[in-house]
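Of the protein chains in this complex, all but one are displayed in their positions.
The first chain written gets the first letter, and so on, giving A and B; residue counts start at 1 in each chain.
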Amino acid sequence: MSGFLLQRLMQAILLLLIVSMIGFAILHLAPGGPLSQFAAGGEMNQEDLDRIIEQLGLNRPLPVQYAEWLWRMLSGDWGLSYRDQQPVLHIIAGHLGPTLELMLSSTLLAMLIGAWIGIIGAVKRYSLFDSIATIGTMIALSIPTFWFGLVVIYVFSVGLGWLPSGNRFTIGDGSFLNRLHHLVGPCIVLALVSTAVWSRYMRSSMLDVINQDFVRTARAKGVPERQILMKHVLRNALLPMITITGLHVPSLLSGALVTETVFTWPGMGRLFLDSISYRDYPVVMGILMFTAVMVLLGSLLADLLYGVADPRIARSGR
Amino acid sequence: MSLDPTLDALPARAEGFWNSRGMRRFRRHKLAVFGAVTIILMTLACVFGPMLLPYSDTFIDIRQRFAPPFSGPHILGTDPLGRDILARLLMAGRISLAVGFCAMVLAMGIGIAVGVAAGYYQGVIGAALMRFVDAMLCFPTIFLLLAISALIQPSVPSIVMLIAMTSWMEVARVVEAQIRSLRTREFAQAAVAMGSSNIRIMVRELLPNAIAPIVVAATLNVAHAILAESYISFLGYGIQPPTPSWGNMLENAQSYLTSAPWLAIIPGAAITLAVTSFNFVGDGLRDALDPRMDLP
Partner (left out) sequence: MTKISDGSVTSAFPMPAIHRRDMLALGAGGLLAATGLGSARAQTKAAPPPPSKPTGQVVVGLSQEPTAFNPLMPGIEVDETVWMQIFNTMWVADPKGNLMPDLAREIPSEANGGISEGGLAWKVKLRPGVTWHDGTPFTAEDVKYTLELINAPGFKARTRVGHAFVKDIKVTGPLEISWRMEKAYAPYLALLSNTFIVPKHILEKAADPNTAPFNQTPVGTGPFKWGTRTPGDNIQLVANDKFHGKGPYLERAVLKYVPDQTALYAQFRTGQVDLIIGTGIPANFYAEAVKLPGRKVVKIPSASLEMLMPNLEHPVLKDKAVRKALYASLNKQAIIDIIYYGLHIPTESFTPQDSWAYNPNLPKHVYDPALANKILDEAGWKRSGSGTRMKDGVPLTFAVSTTTGAALREQAQQLMMQDWAQIGAKMTINNMPAAVIWGEFYTRSKFESLIVGTAFRTVIDPDPAARFASDAIPAKNGSGANQMQWQNAEVDKLLKDGQTTFDQEKRKAIYWKLQEIAREELPILPIYQYAPVEGYKEGLIGYEPNVNARQNTWNMGSWYWAR
């Protein structure tokens, strides 16, 4: 077990190194730069711009800049944002809360609804419900998330006035109910895709278990169908589902970025978008590394849990 | 790690023998057929439709702006510059479908090349390639799209490149796994023993045997690419005017959501319909070609 963990850890470090190189190269080779925003105003002279480029060290060769960044990163210094001069980790931490709030709540919602749809779909296979669910989940996987968000705003905020059109809470309020009210819209939008994924896998996982010997044995012994379902099938079907959550981290992050944009939610996704637009290299790199760590942790978790759930899975495999 | 979670998910499992396979096939089949028919109809409409319409997609008639659908000579209404939405929708369809298709071809090309090479050589080359794939997969798709979009100037070919560059990794994984297992099979070993060249073994012996998952991945990849195009447009790095695409039609519609909601609803529905159709077909193919197939 520890050997497996060590191997995974080494692999993760290697991956992070490659990730940082790819990210750094893409960012720094891109045209434009962090000073564009100032040049746009027309107030700063070329002299001023050149001076600041030099003060930021952006006129040095790329490998030198990368080496310096890497060295600092390894010593725990993620750098300072160009935009607001704050430590990158501090900035990420400040935006993490809203994103986690959104991700966790929507995952919870998706699990509950997705599992329910999947279970009913598996138990009542080929029923009308199952057919509608199959088509529905496929459509859910195909809708552009931001478009769905816009529709939700149009219907529930603009049209019916039930939900706020954005923000995390009303300034000056911030009570639990107020926050919950603001969370409903983005949570539903982000949960849409996860719900579809969950229901699809829940269904196939359930069917998998239902067909296994011990279930048939139980059935042959005359154990009531309901008890079979609750005691045997569900428990065994749910375990592998946990791994999905781990593997789902990257697409959840992508979805969060889009959802945050639509609902002006002050999370990491918005921060990333703003930082890319302003070419705030240290923050963008910080977020890329941070999400890479999250993704790797997610997949490690999935592997570990998968191993726990089904020890037959060979550890040697990827 | 892709926009399309069907690619992100765990292996779909085979279903048991006592389930009525015929029933399932039939239903799957119906959806797949529906998808295929829709795709064909959409493609035909986009290719030939603009020629049958009395309006050009770029002709500006400012006096006719914001005509709602079904209210006059413009069937689907007009946009903020008074251009016919139906004409734009069809021209945009050409672009979006073409972007989806080209991006898929490119992504498949890269993915297959990397996957075959990694699966065949294994060892250092294979490991290096697959670590690169893994590293690319550590970026959530949209983050990667955004980062790379900083590198390019928005135009149709560069958007195709952008999408391909962010969607080949899954393909590489699928192909690598297939090739790795095929490599150990007798016919491959026999070819090696007969002294066939590496390239020949890869292209003539191994690849044809891995075609089923490739076809499925390709179909799902088109769906992914169409969706990706709309995301890029939404985030402000999309195809530039006056060329219409479903994504940029939708993007331009956002500020008119309250006053002219049809501007957003129509292209959004077109995207959803196209993507759903490709996903249905992909799903059906997966079942038909290899129900036990392992898609990562």
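In the analysis below, a residue touches a chain if its C-beta (ideal position, glycine included) is under 8 Å from a C-beta of that chain, and two chains touch if they have at least 3 such contacts.
Because the structure is a prediction, the values reported are computed rather than measured.
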item	value
Per the touch definition above, residue among A:23, A:144, A:267 or A:298 touching the missing chain	A:267
Contact with the hidden chain (one of A:33, A:114, A:144 or A:185)	A:33
Subunit A, residues in touch with the chain not shown (by the definition above)	30-49, 52, 55, 80-81, 83-86, 91, 94-95, 98, 157-158, 164-168, 170-172, 261, 264, 266-267, 270-271, 273-274, 276-279
Touching residues (missing chain, whole complex) on subunit B	58, 60, 62, 65, 80-81, 149-150, 153-154, 234-238, 240-242, 251-252, 254-257, 259
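One rule holds in what follows: only the chains that are shown with their structure count from here on.
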item	value
List of subunit B residues in touch with subunit A within their complex	1-6, 8-10, 12-13, 15-20, 23-24, 27, 31, 130-132, 134-143, 146-148, 150-151, 223, 227, 230-231, 234-235, 250, 254, 257-258, 261, 264-265, 268, 271-272, 275-276, 279-280, 283
In the complex, subunit A residues that touch subunit B	11, 14-16, 18-19, 22-23, 26-27, 29-32, 125-126, 131, 134-135, 138-139, 141-144, 146-147, 150-151, 153-154, 158, 193-194, 196-197, 200-201, 204-205, 207-208, 210-211, 240, 243-244, 247-248, 250-251, 253-254, 257-258, 261, 272-273, 276, 279, 284, 287-288, 291-292, 295-296, 318
